[in-house]
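In this view, the complex is presented without one of its protein chains, the others remaining in place.
We just call them A, B and C in the order they show up, numbering each chain from 1.
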Amino acid sequence: MNDTLLWYTTRGAGAVSLVLLSAVVVLGILSVLRVQSPSWPRFLTVGLHRNLALMTLVFLALHIVTAVVDPFTHLGWLAAVIPFSSYYRTFWLGLGTIAFELLLAVVLTSLVRGLIGQVAWRLVHWLTYACWPFAVLHGVGTGTDAWSAWLFTLQAICVVAVLAATGYRLLAGSRDPLARERSSFLAAVDRREQR
Amino acid sequence: MAFRGGDDTYTMEPKDTIQDRVRARDAAMRLLNRLTAGAAVSAVVGVGLLGAIGALTIPGTPSTAATTTSTATSSTSSSSSSGLQASSSPVSSSSSSGVAVSGGS
Amino acid sequence: MSTPRLLDGPNPSMGPERFAAHARRLGPLPKGGHGLIDLLGHTGLTGRGGAGFPVGLKWKAVAAASHGAAVVIVNGAEGEPHSKKDRHLMTSRPHLILDGAMLAATSVRAKQVVISVGEGHHAALRSMTEAMSERSEHDRRLMRIVTAPARYVAGDSSATVHLVDAGIATPTTTPPEPHQRGVGGAATLVQNVETLAHIALIARTGAATESLLVTVAGAVLTPGVFEVNLGTPLGEAVQLAGGPSEAARAVLLGGYFGRWLDIADAWPLPVDPHGLRERGLSLGCGVIGILPARQCPVCEVAGIMRYLASESSAQCGPCFFGLRALADACTRIAERGTDPGDLQRLNRWSGEVQGRGACKHPDGVVMFLQSAMKTFGDDFAHHPAHLRRSA
Partner (left out) sequence: MTRQLELVVDRIKCDGRGLCAEILPERVHLDSWGYPIVTPGAIPEHLTSLAQRAVDDCPVLALALRRQEIQRRRAK
């Protein structure tokens, strides 16, 4: 097998994974924001969010497998699992490993959400906000050799999209129509401090 | 706050019949499948395309697989990273093969 | 020998009966157990907190799920605005309640008894605390007291469990019901204080009690708590409070989750949970409220609806938004006069809200509103535009 082919596949799959992951993050935020229109019901956002998340894992697997089996980088399987254990670009690659593991945790807990319960699922799902920046940094750190203009553009689009969505989510506040009333009632009947 | 209790809700007998909503659901399900399939195809093409762009835009001397494997066996951290710089591969041939492989996968 | 009553003994206004006097008057407390559970089943005693659930059935369910680790909650939260009978009993006959609580604890094999007293019921809290200190070492080790916030939903049994568990007095989703899985996951018996006092007497005599406590409120000469014999006509019970202080229009029977009745229909009704149930009515928590003829029932109902809507714990959307919409529509009718659209909306929203809360708060409110619209049908249909009379 052509090793250079592996190498390009690694990079291509990595870039595609980042784009997919960013799309998944944006879709997740849109679903929290309850975005909808007559031809775009809310379950479409959620369905696409889930499908693309699974797809991200597939391309991430391609990215990792091709990187590991590539004899040139000499990574070894351990580097794919243990962060900062590779000789090759120890730091930047370590970030990728962390991002991968966080994403794995987020996706796996989502698949068994009914078993672990909403609270635990939600806590783990917040890790996305750690996973995505690690993935971006990993891309910047390991990917900016010579084709940086392309990759940079792609990454810039991803970053702008996710930051815009996150910012909007922060500004918009809770979309639960009961959030305010619920917390004020809770404050009125909460007796935990007393006892 | 989105508290609806005013006069506007009075006439809010469901304007859409169940049939309408079932049709909308089925259309959206189809759209979801199409979007997912479209994303999958674009992603596969994207791997090939980005791989090709990578190959096209990396200048430098072509190096063969043989040299990379040989560096790998005697690798230290420094030698492997320097090996990367040198290993940028033949431009035209790998790009076309990259696309071909991605299309097949 | 006549059947003992809850308020036998010293005048309740003299404050809590001490343990020594209580024991001298009533004698030792018999043992609880399966025999008592069967006896309670036979007497047909129902809960006096409002829901009127058969006590024997509830104890049997908790005993079956207990495994020796059940919890008994003595519910003295009394969140019903006009009800005073629970705190009256707690301040005058605390040991009757504690007797009942201990009987419950041995019968369902509980390892914990939690007494929940409504916040702000200072005399009741003091009385129960002192009474607890007079009990035996064994009793005291089992018992503790918590205070429940003065909110309407805090009296709900799941809210009481939530309060004991997490310190937050909001209802939780059922099932699991408290008798299946309550405090700390253990089977939990939530029982109103008056119910437990009845049980303290039933265990001693082996026979059903023949009286109960009611709170007579509203347009009467001397509002207050009275012990009436079962089956007493409602009109006679109102006479205990001196009778109506002016021309009376209607009775609200059973508190805010109860029913409105025209005064003429209400007067001969028997004050008896079973007798009322046969007529499709309920004594609820025992509040008998008298509405004077000079007061506009629509404005009165609108005011109570606003209160009940504001008492939603805002956990379930249909309850919070639905009750608010219902209260707003009632208020519009009260202030701006009848609008046929509003009447239709009241009916439609009532249907949408019913049965769609985690607890029974929305159901109780809808029942209250529907009985009001039935009893005061003409008033709702032809209400003039006028501002709410100051309450």
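Rule of thumb we're sticking to: a residue touches a chain if its C-beta (ideal position, glycine included) is under 8 Å from a C-beta of that chain, and two chains touch if they have at least 3 such contacts.
The structure presented is a predicted model; accordingly, all values stated were derived computationally and were not measured.
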Left-out chain, listing which of the shown chains it touches: A, B, C
Identified contact with the non-displayed chain, of C:F19, C:W59, C:F226 or C:W349: C:W349
Residue of A:G47, A:P83 or A:G96 touching the missing chain in the full complex: A:G47
Touching residues on chain B - with respect to the absent chain: 3-5, 9, 12, 14, 18, 21-22, 24-25, 28
Chain C, residues in touch with the chain not shown (by the definition above): 171-173, 175, 315-319, 321-322, 325, 349, 352, 356-358
Contacts of chain A with the absent chain, listed as residue ranges: 31-32, 34, 41-43, 46-47, 113-114, 117-118, 121, 176-178
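One rule holds in what follows: only the chains that are shown with their structure count from here on.
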Comparison of A-C and A-B by number of C-beta pairs in contact, larger one: A-B
Euclidean distance of C-alpha centroids - chain A vs chain C, Å: 53
Chain A-chain B separation of Cα centroids, rounded to whole Å: 14
Touching two or more other chains - residues of chain C: 321
Shared interface positions of chain B, touching two or more other chains: 3
Complex contacts: residues of chain A adjacent to chain C: 177-178, 181-182, 184-186, 188-195
Contacting residues of chain B [partner chain A, same complex]: 1-3, 24-25, 27-28, 31-32, 35-36, 39-40, 43, 46-60, 65, 68-69, 71-72, 75-77, 80-81, 83-84, 87-90, 94-95, 97-98, 101-102, 105
In the complex with chain A, residue positions of chain C that touch it: 146-147, 149, 151, 154, 163, 166-170, 312-315, 317, 320-321
